[in-house]
Structures are given as C-alpha cells and as structure tokens.
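Everything below concerns the one structure shown next.
Yeah, one chain of the complex is gone here, protein chain that is, but the others are all in their spots.
For chain A:
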Amino acid sequence: MRESRLKLAAGYVALLIVSVMFIVPFVWLLRSSVMDLSQIFIMPPEWIPRPFHFDNFKNAMTVVPFGAFFKNTLIIVVGVLLGTVVSSTIAAFGFSRIRWKGRDMVFAILMSAMMLPGAVTLIPSFLGWKTLGFYDTFYPLIVPAYFGGGIFNIFLLRQFYLTIPQDFDEAAFVDGANYFQIYWRILLPLSRSAVIVVALFTFLGSWNDFMGPLIYLKSDSHFTLALGLQMFQGSYTAQWDLLMAASAAVVMPCVVVFLIGQRYFLEGITLTGLKG
C-alpha cells in the first residue's frame, strides 16, 4: 500500500517520540547502574557517566548475596524449562497426532482451566506443599512444570502439530514405527521453532516470577533474584546506584535472551494471538 509523504513523515515523528518514551526508562536504568551517587541525582539529568562506575555491580553483590540468588534462580529456571518442554510436547502430541475417543472434550476441559485465576488454587496448593514438608524448598516452583507444562504451551504446540501433515505418521506406521518413535524422530525435529518459542516464554516466565517465590520461599538463602531485588529495595532505598546496578543485572539476561531469540518471540506471540 502506498502512503502519502505527509502521512509517512507524521508516522516517523510519532514512532520516534514513542520509541524515545519506551527507551528512556531503559537508558535511565543503564546509566544509573554505572554512575557515582553524586552524579546520579544531578538535574537536569546527565546521561553519560563520568567516569563509568562498574564498581556498583561488585558493591551490590557484597551488600546482598546476589550470587546465591542467581544460582537459586538458575536451578529453578532450568528445572522448569526442562519439565515444561518435555511435558508439553508429549501432551501436545497426545492431543493432536493420536485420534482417541474423548480427546477433544478432555482438551476443552483443560483449556477452560486457563480462565481460572491463579488466586483460586493458590491457598490449597500452598497448604498442600506445606503439609508434604516442601515449604521453603524449590519443589513447589519446579514440580508442576513436569505435569503438562502449562495448558497454554500445550495449546500452542498442538496448533503447530496440527499443521504438520498426518501422512508422515501414516508412512512411519507402515514402516513399523510406534508412537514414541514418531514423537521423537518426526514431530520434535519438525517443530523445533515452536519448541523454542515455548522454551523462551517459559524462561522469561520463570525468571520473572515474583509471587511464586514470595509465597513458597522463606529463608534468605533460598531467595531468587526477583525476591532478592525486592528485599534489597526495602533495606537500601537510598542507594539508588546499587539498586539500579542490581536491577540491571536482573534485567540483562532477559534482554540477551530476547535479542537472540527475537524472531521466535514475535512468531510465538503472533501465533497465540491469531489462533486465540
């Protein structure tokens, strides 16, 4: 579609203004994370640190044990990631490539659970884990990922699997393959990009999770980065330089993962939105 010059120019201006508004908080975070406390509050603000204070990162680490928080977060994220990918691809296979009686009804029931606010299951789940003696451990945060890996992910993968011709399975059957081999040798390799989408969203969801760790973790030594950062904010409100350094350290892995997997992110969102 051709657009008039005037309209295009207006579009550029609007996009530039919006982009600046979206990027300023980011730049603010980054510049403050490497600034001296005396430079940080100067108004009108200075945007380029003189000199760069990379010490902030090291100092933030000594005030709060971010190293331990990082390790905890990593354990949870990797555990959840593994469970989600294995579990949701297997379930999606069962809901799309095998024709069994009652399949679509079962899937519809599972889908309806998506509407349920997390708050409804929150309290009994907490009490259940506590009764089993798993309060203040990582299990409540990791184990559920191994039971289906989230209906949303199953839905996304199922949509994808349905687009792969059924003939592949038939041919494999004739050659004597069983369902597991079809899943492992045909479906998984063919759905690499959909699996990456699920993995990326799972990574972000788990890395960014705040309520889960807040409820299930009690001792500081078990805290995740999100919890640690919040705790840090509570006790060092005035130390904006260190607070921003810590925040930047929590944000950066997400940004890196996003920039690497950008194509898949946009694909994944588009897929979920269109098929919704």
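One rule holds for everything that comes next: a residue touches a chain if its C-beta (ideal position, glycine included) is under 8 Å from a C-beta of that chain, and two chains touch if they have at least 3 such contacts; residues count from 1.
In this text, contacts and distances are computed from a predicted model.
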Chain not present in the shown complex, as UniProt names it (candidates "Radical SAM superfamily protein", "Sugar ABC transporter permease", "Indolepyruvate oxidoreductase subunit IorA" or "Sodium/pantothenate symporter"): "Sugar ABC transporter permease"
Candidate in contact with the missing chain, chosen from A:62, A:163, A:193 or A:233: A:233
Absent-chain interface as seen on chain A, which is shown: 1-3, 7-8, 11-12, 14-15, 18-19, 22-26, 28-29, 32, 41, 43-45, 87-88, 90-91, 93-95, 98-101, 103, 106, 109-110, 113, 115-128, 144, 146-149, 151, 154, 179, 183, 204, 207-208, 210-211, 214-215, 226, 229-230, 233, 240, 243-244, 247, 250-251, 254-255, 258, 262, 265-266, 269-270, 272-274, 276
